[in-house]
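Shown next, in structure tokens, is the structure this report addresses.
Missing here is one protein chain; the remaining ones are kept as they sit in the complex.
This part shows subunit A:
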């Protein structure tokens, strides 16, 4: 945990506050539609699958697999410079939705599409926790 976290932080709004609040408690929360049963991410007011407004928040398993990834060789701005190379990945959660995140690994070259991953919460400030992922094999 760093007191001087310089990287971009989410500007949390009423529609996304439950997700970020849960992350602080190390829970991965997803909206689920009571009408069609599908989960989605990021959180919306209407289900993007069937457009119902009958939604609930549910705890996700935190398990998924790598759908795609890139190794950033150049940083997204100076605040990420010290992290290069780092992995940005799109995870297909076992509940269905895809989610952009980082994979925390000691070997960026070992990441592969299809690899199983598990959520790993990174408390970057006392107020903000980012749900990142780790390879199950690691």
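In the analysis below, contacts are C-beta pairs under 8 Å (C-beta built on N, C-alpha and C of every residue); 3 or more make two chains touch, one makes a residue touch a chain; residues count from 1.
The working rule: contacts and distances are computed from a predicted model.
Per the UniProt record, the absent chain's protein name among "Aspartyl/glutamyl-tRNA(Asn/Gln) amidotransferase subunit B", "RelA/SpoT domain-containing protein", "Export ABC transporter ATP-binding protein" or "Thiolase" is "Thiolase". Of the candidate positions A:49, A:98, A:118 or A:134, contact with the hidden chain is made by A:98.
If you put the hidden chain back, the residue from A:37, A:77 or A:126 that touches it is A:77. Residue-level contact of subunit A with the missing chain is found at 7-13, 16, 41-42, 67-77, 79-80, 83, 86, 88, 90, 98-102, 113-114, 130.
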